[in-house]
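Input: a single structure, listed below in structure tokens.
The full complex has more chains than appear here; those shown keep their coordinates.
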Amino acid sequence: MSAPTDEVLRFEPDAEGDPTALAYTFGGFAPLVSVRPGTVVSTWTMDCFAGRVRTTSDLVSQVCDPRFLNPQTGPFFVEGAQPGDTLAVHFRSIAPREARGVSTTVPLFGSLTATHLTAMLHDPLPERTWVYEIDRAAGLVRYDALDSAYQVDLPLDPMHGTVGVAPALGEVRSSLAPGDWGGNMDTPEMRAGTTCYLGVNVEGAMFSLGDGHARQGEGETCGVAVECAMDTELVIDLIKGGPPTAWPRLESDDYLMTTGSARPLEDAFRIAHTEMVGWVRELTGLSAMDAYQLVSQTALTPVANVVDTTYTVVAKVAKQYLRGATAMSGTHERLRRR
Amino acid sequence: MSAPTDEVLRFEPDAEGDPTALAYTFGGFAPLVSVRPGTVVSTWTMDCFAGRVRTTSDLVSQVCDPRFLNPQTGPFFVEGAQPGDTLAVHFRSIAPREARGVSTTVPLFGSLTATHLTAMLHDPLPERTWVYEIDRAAGLVRYDALDSAYQVDLPLDPMHGTVGVAPALGEVRSSLAPGDWGGNMDTPEMRAGTTCYLGVNVEGAMFSLGDGHARQGEGETCGVAVECAMDTELVIDLIKGGPPTAWPRLESDDYLMTTGSARPLEDAFRIAHTEMVGWVRELTGLSAMDAYQLVSQTALTPVANVVDTTYTVVAKVAKQYLRGATAMSGTHERLRRR
């Protein structure tokens, strides 16, 4: 655990420059800034299309280069972070930068279509783009159908789809992929008020984030949420030592959450629930079978994504069932209060 | 749609008699009672162990015969039901019959263990039985650890794990299996206040139900919920004709829900979400791609079970996003008011 600092760091991604200078991978990129644990960072992120999809006539396959999708803000070098430590990232606020978001279909991408991995002989589904008006004051996102006059307001619920660190084993992974390093998990649980815990694999952790969503459904069915650039304030902290964090975890005021990212989807479930059984054991002193039983009766299990290179499942257990157990040395509570 | 009737039918399963006389399958069983559509039925269901697991020393593999697990109350012959119709079952109340429930592990069954299908060389996990005190007045279920002094109260949230009709194609399916006929879906959404819609495959539908849970986590991680006998009041109604109901659907006051039961788990997701896209299309007049988009941004996707012969996923969309669309000719609203 690190002592809090008074630093507030403003970090501007180089959105105007050469797109090849931005980070499109976790790992494989020199850090752009170094932060001391406990630092409050104020920054912003580009949308997953790097702003190239603006109107309903902008189709991803025509305006985007597949090599430059999902740009990340970062990486941040976290001082003192060593393999085996746990990075804690608390989201203080996540707010759309503009009064507009976009969603699209993308050929051979999504959960209800043949894809490059679930390969079939079908032609791709039609490629379309939807533009959502975002009313930040009212907290609303307006769905506007393309083929009929249907409109409906949905609650604004901003989150980051992609949050992660450099992977282990010297790997460099596309920002489109989720895994044990975090990455493109696409869970709506990654909202303001939540702390995300990530196991550190390399010196400095190399944290980055992106892929802001004004809102998304669980599973991100068509593969694309209401994508928008985000103004985000977060606290980056470090938990030295302790049990290793094998897979990303989240903590809100009410819930502990584990994640698993794998295919098939039941393996993502198995990872998230095995992680939760282990965490409950650690926090309560219950035996393995007793923890398995408690998780079996209390876990919520929202699907996160069924569209990315691996699929993500979240397991949630209400803290109230853990009788006052304190996770991660109280990091969430401490960062929450700042 | 059928006219409501004033009948209230009390139906007693033959729990004292020969266990081989009870229904352990969907299909393959002569109906025990005939009901007119609109009938209110008051009945009860045995727990999935037919009451044979009573104390922490009762192990399933010792006290239960695998041929007689998960007894169903029914089948009910629904007058006038023909293949292609939709059965509507509205749960008015579901209440534990006793102040006690049980949960267990079962060798080679559950989501975090090798099973007969996910076959491996591991020995089974330990077989254990937990007994839960149920406080119906307070609405609580007490978890009591076996290997330490840990106790915690959980909210009572009664539901039926198994609800279904006779399958198509002349099949007879074990009450342990979920599928397009319903069956052992094990979703906590099957609670009082909810209407379940089931496609009719044979004359009379042959509806039955069982497998009461005082509560369960999403996914039913260890394979067994807080199992208990249930006193249940339900309305059995019939929707003649209309679009066929290919997979079970649910409706609560706030949500429309679709289900899919398949392996791998992503296929359960795909079924539930494809069904939801189709339902939203039908109810709103949106185009297929517009409905796909709306579902992508609004669906909740809780996992139901990752332990049965196939896995079940639920997709939920809030009715408020469908601008007043009325599903199934207003059946839920009508049955709700009775």
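In this document, chain identifiers A and B correspond to the written order of the chains, with residue numbering beginning at 1 in each.
One rule holds for everything that comes next: a residue touches a chain if its C-beta (ideal position, glycine included) is under 8 Å from a C-beta of that chain, and two chains touch if they have at least 3 such contacts.
Predicted, not measured: the structure shown is a model, and the values here were computed from it.
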Query raised in the report: Total copies in the complex, given 2 are shown here: how many?
Result: 4
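One rule holds for everything that comes next: only the chains that are shown with their structure count from here on.
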Query raised in the report: How many degrees of rotation map subunit A onto its copy subunit B on CA atoms, rounded to the nearest 5?
Result: 180
**Report entry** Distance between chain centroids, defined by C-alpha means - subunit A, subunit B (Å)
**Finding:** 33
Report task. Would you mind writing out the residues of subunit A in touch with subunit B in their complex? Result -> 103, 105, 111-112, 125-126, 128, 130, 141, 143, 145-148, 150, 152, 154, 215-226, 263-266, 269-270, 273-274, 277, 284-287, 289-290, 292-303, 306, 311, 313, 315, 321-323
